[in-house]
Every structure is written in structure tokens, then in C-alpha cells.
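Since the structure comes first, as C-alpha cells, the remarks are kept for the end.
Incomplete set of chains, arranged as in the complex.
Lettered A and B in written order, each chain numbered from 1.
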Amino acid sequence: MNSFGRIFRISIFGESHGEGIGVVIDGCPPGIPFPLEDLTTDLSRRKSGARGTTPRIEDDNPEILSGVYNGKTTGSPLTIFFKNKNTRSGDYESLKNIPRPGHADFVALKKFKGFADPRGGGHFSGRLTLAIVAAGCIAKKILPHDVLFQSEILEIGGSKDYESILNEAIEEGESLGGIVEVKVSNLPCGLGEPFFDSFESLLSHLVFSVPAVKAIEFGSGFKSATMKGSIHNDPIISGDGKTLSNNSGGINGGITNGNDLLFRVAIKPTASIAKSQKSLNLKTGQIEEFTIKGRHDSAIVLRTPVIFEACAAIVAADMYLIYKSYNTER
Amino acid sequence: MNSFGRIFRISIFGESHGEGIGVVIDGCPPGIPFPLEDLTTDLSRRKSGARGTTPRIEDDNPEILSGVYNGKTTGSPLTIFFKNKNTRSGDYESLKNIPRPGHADFVALKKFKGFADPRGGGHFSGRLTLAIVAAGCIAKKILPHDVLFQSEILEIGGSKDYESILNEAIEEGESLGGIVEVKVSNLPCGLGEPFFDSFESLLSHLVFSVPAVKAIEFGSGFKSATMKGSIHNDPIISGDGKTLSNNSGGINGGITNGNDLLFRVAIKPTASIAKSQKSLNLKTGQIEEFTIKGRHDSAIVLRTPVIFEACAAIVAADMYLIYKSYNTER
């Protein structure tokens, strides 16, 4: 469903080409200054405009619908809404009978019986991650002050030096995927609630709600499958749990261990490409060649690092609140 | 926490060396014959005994504590309990001050303030996956009859032909990780509830609750990050949504698309090894050499395929119940 979290709980709504995108943040503590300067920073990190991103540029100006009074959050649900402005929905009319490969068009048609909003992917659009970024900014205000989020794109289209490969793809009307790594430092030891709410479980849950994600790995990840136990085990070297290596990615037994949280996410190439493609025309029953108009990112991965930081912040904040509920006196 | 699912909801309890391991299955439909023959089959697939698995052999005989009457499930919570019998807890006494690397010992100590049951990993033990396998068997009885689960180990210790490498590791007192692939055929199109309860989100959530999992990927997974959009997109070729390729892994926009569900899981080498290791003695403050006694799997991955099938079945059953609630007449 469209809610996530236990105590710090977000509910998301909206469509790519509808009125806008919004998020209701329940369990938002009182007294956080709002609008946040950090929010502007994070939203701009997600913005399009750079080479390889869509020419559709939205101002992403957050409107507050509830939960703020005298410039501070009140403790009641905080609702942030981003109006859609720069939409060109006519672009989608021509494809209503041809479900675009790699998109949710076909499943949306089946699941919602023809009533789903098809414009720009509707509710399936990556534009909804705007709400995740906004919630992530609030989440960061719940965590201890020294928790530090960092992220980087490790590679695009298989290349670590990816400027030229990206230009080439754009010229071909192609798209590219990539890999993002996120590191979170200074998280308290003890976050995560096994058996089912392991930190990895919650974080992967949220990360896979971001469109285009195909894989996630923590610490040594897939490489761990090739390692021997004596190499993989991280020896503990100090009383606060610091380890010599970090194959665990900062988590043991589903619980943060006080070392850096480390995870990597694989993003597929944007499904919308300028090049012509083939797919079934549901009306004619024929496989037809077609071209997607619209405006799209050639490498959506470019805009995602801040989104995965936000995912980590949202999960960490929720788990931190639960942690505090048990780590204080009766 | 220790519950998972929305309508088909499982709650897990127990410890490796305590009374036993159990699962309460809420939302279990009435009329399923129990005990299930399939349950015996699946439990035996998870069992130890083969080369590379632990010499601790439990009979894993399911006791029914509730929810069955006249040999059929009643619709009330079904509780299955597996008594622990073959425990040798003395093995763990010598290590109470040295948190074992790669294990949850240190985080458990911190989070549960010294009260956690340390014997055999306590509640963190892989033995709890017994409950997941049992729940998976019930889940399969909820799904359409033709849904088919298959799984295989793709590689161990980095090798596809892994008999010799496994023997070698056992002799060295080492452990190995591996990769498991699961394929589920004939799932209905339409399972999964975006935005946050995408099928990948729910499945990864459950899979990462299984101890030793380090990574998960769907369809093209990490490889997608190196592919171009025109290659990655799966062209639709028939009215029921069948696609020519299956880079999507059977999911678009978080919703099953009617093609095979396909995912791979990376398992780290078992943290317990026979070889001596080094870690901090919390009492002396010194880094000490020590050896884990106990009885352990050299390659726990060998016992996991049926567990990941169960994970897929549990998620699919829950999503299928929600799907049915909307796909029937008022």
C-alpha cells in the first residue's frame, strides 16, 4: 500500500501529470523548523536539468498543507504537496493501445481495469520519489546530530568514467543504468527489529519502491558468495564494536552494529527511450514499431543518490524512535 | 518485529537452543488438510545431514498447537511448533565474553542489555527459518493450483561445480557462501501494491530476514546497470503480457506481469568456522585468538533454496488475497 513505517510513518499520493505529488508524514516530532533549508538542498540534488536528465523541469516548490504553525512542525501530520506545472500530457495519447516495454503500462491496465492514469506513468512515475526526498529531510532531523549521509554513483552503463558513454547513449536515443552506493556514518548500534524487521529488510523494502531499482546489496553483497568465512568475518577491535573490515555493511543479525552502513543499488536503464521499439498493440493484436515522445531521463540513475539517502534516513529514523522507546527508564 | 504480512500474516518465535521454534499463521484459510504431506517434503529439503551441513540433526516434527480440527485447518490461527531436541549448549559457554565475528553476538548484547539467549545464536539463529518453510507450505495452498516454485544453487564459493571446493573448505575448517536462484511460474498478473508494497519490496523484506543474506536481485539485477534501454526493455508479444525476454524478472512497476518471477539471493559464508579466529574479549579488552566449538554448516546456502521458495510463496499468497478482494464483484 502507500504507507511505510511504524512510528515515523509516511503516506504518499499523486501522479506524474495530475495535480501534483504529496506526502503525509505521521509521527513527525514537534518543533522542527519548516520549510527546511536542507529540503531545498536535497530537492535540488534530485532535480533534472543536467546532461542525461529530462528536459522537463519542475520548480518542486513544497506547499505545506498541514502540520506547521509559526514556522515549526506541530507534531500533527505534516503534509507537503508539490504541484505539477510543467506537464505535456498530449505526448501519451498516441500510445494508449501499446503498453510500453519496461514500463508499468500493461500491469496497470490489468490491475486497475483501464482506470489508471496513464499520463507520464501516473502513480508509477519516478516523480513520486520527490515525496521520499522530502520525508527523508524530516527523518534526518530525528536522528542524532552526527549521523552523516553520503552517496555516490559508482558507475553508469558499466563504466566508472561515464561522461563519454553517456553522451554516446543520448545521441543514439538510448538510455543507461548504473550503480549507486550509500554510506551512513555514526548510526547508533542497535537499530533494527528482528526477526522480520531487520534493518536490511526495512531498507530494501523502501528502496525497491523506487522505480527502476533491480537489486540491492549490503556490505560485501554478491561478492560475499565467493569469499571464505575466515576472510568475510569482520573482527571486532574495540569495545564499541568497531570492526577491522566492513563486509557486514554495518549490520549483524539485522541490527546496526555501529560501523558504517553501506549498501549499493542497481538502477536499470530508463525504460523510455527516444529510439523506436517494438511491442504489442493490444487493439490490433499486432506487434508494431513505435516511438515514445514525452521527455525523459537518459540515465535516471543520475538523480537517485539523494533518494536512497532519504530511504536510509526514513528507516533509520523509524528504528531510532523504537530504539529510544526501549532504551529509556521505566 | 516478529510478524510479517497483511492478511496472510505470520508471527515467529523461539530460539535455537530453547524449547523450540514456532509460528502462528493468521489469515490461514479453513479446510486445508493438516499435517500436510508437502510440509514433510519441504522440511526435509531444509534439513541438515548432507556433506557441508551441520551434524546437528533435528527431527523437525511439527506439533500443532492450534487451528486444526478433524485434520483440517479451521480458519483460526494455525500454530506450528518444533521442539528442539538435539542441543549441546555447553558449547557456547566458553565464548560468552568474545562476541563472535560475523554473528549477532555483539549487537544482541548491546540491544538486549545482556539478557538475550546466547545459545546457538538464540532468536537470531537460522533455525527460525524452519517456521518460514512451514508457513510457505500453507501459503502454497492459497495460491492458484498451477503456480510452480523452482529453485537452484547457482554457485558456491564462486564456483558452479562446487563439490571439490566444498570438500576443500571443510578440511580447512572454512565456510563458503553461494547464490540461489528462485523461479516462480504461473503467478497471476496483478500481484503487488505500489507505491510501497511493490512485490520486490515485500519479497526483499522477507528474504533479508533470513540470516546470512547479503543481496537480492530481480531479473537482470546488477547486470541491468550495464545494459542499454533498447536491450533491457522486454517487448510484449501476447495479449496476456508474455514478453520476449525477461529482464524484468516478472515484475513491472512493482506488480507481477504474468511472466516468470525470477530472483537471485547471495548468501555469505557461514560465520561459524572451525578455524581459529581473532576478536575482542570484552572482559579483558584484549584481542584474543579463539575457536568456535558448536556444530555448524560449512555452507549454509545448501539448505536455503526451499526457504526462499517459501518467502516467495508467503508474499504471493498475501498479495493474492488482496488481489482477490478487489477482483471480485461488489
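The rule is simple: a residue touches a chain if its C-beta (ideal position, glycine included) is under 8 Å from a C-beta of that chain, and two chains touch if they have at least 3 such contacts.
Treat the numbers as computed from the prediction; the structure is a model and nothing was measured.
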Oligomeric state of the whole complex, in copies, if 2 are shown: 4
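Everything below uses one rule, namely that only the chains that are shown with their structure count from here on.
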Chain centre separation in whole Å, for chain B relative to chain A (CA means): 25
Complex contacts: residues of chain A adjacent to chain B: 1-4, 6, 12, 99-104, 106-108, 110-111, 121, 123-124, 128, 155-158, 169, 172, 174-179, 189-190, 193-198, 200-202, 204-209, 211, 213-222, 224-230, 232-239, 241, 243, 247-249, 252-257, 266-273, 275, 277-280, 282, 285, 287, 301
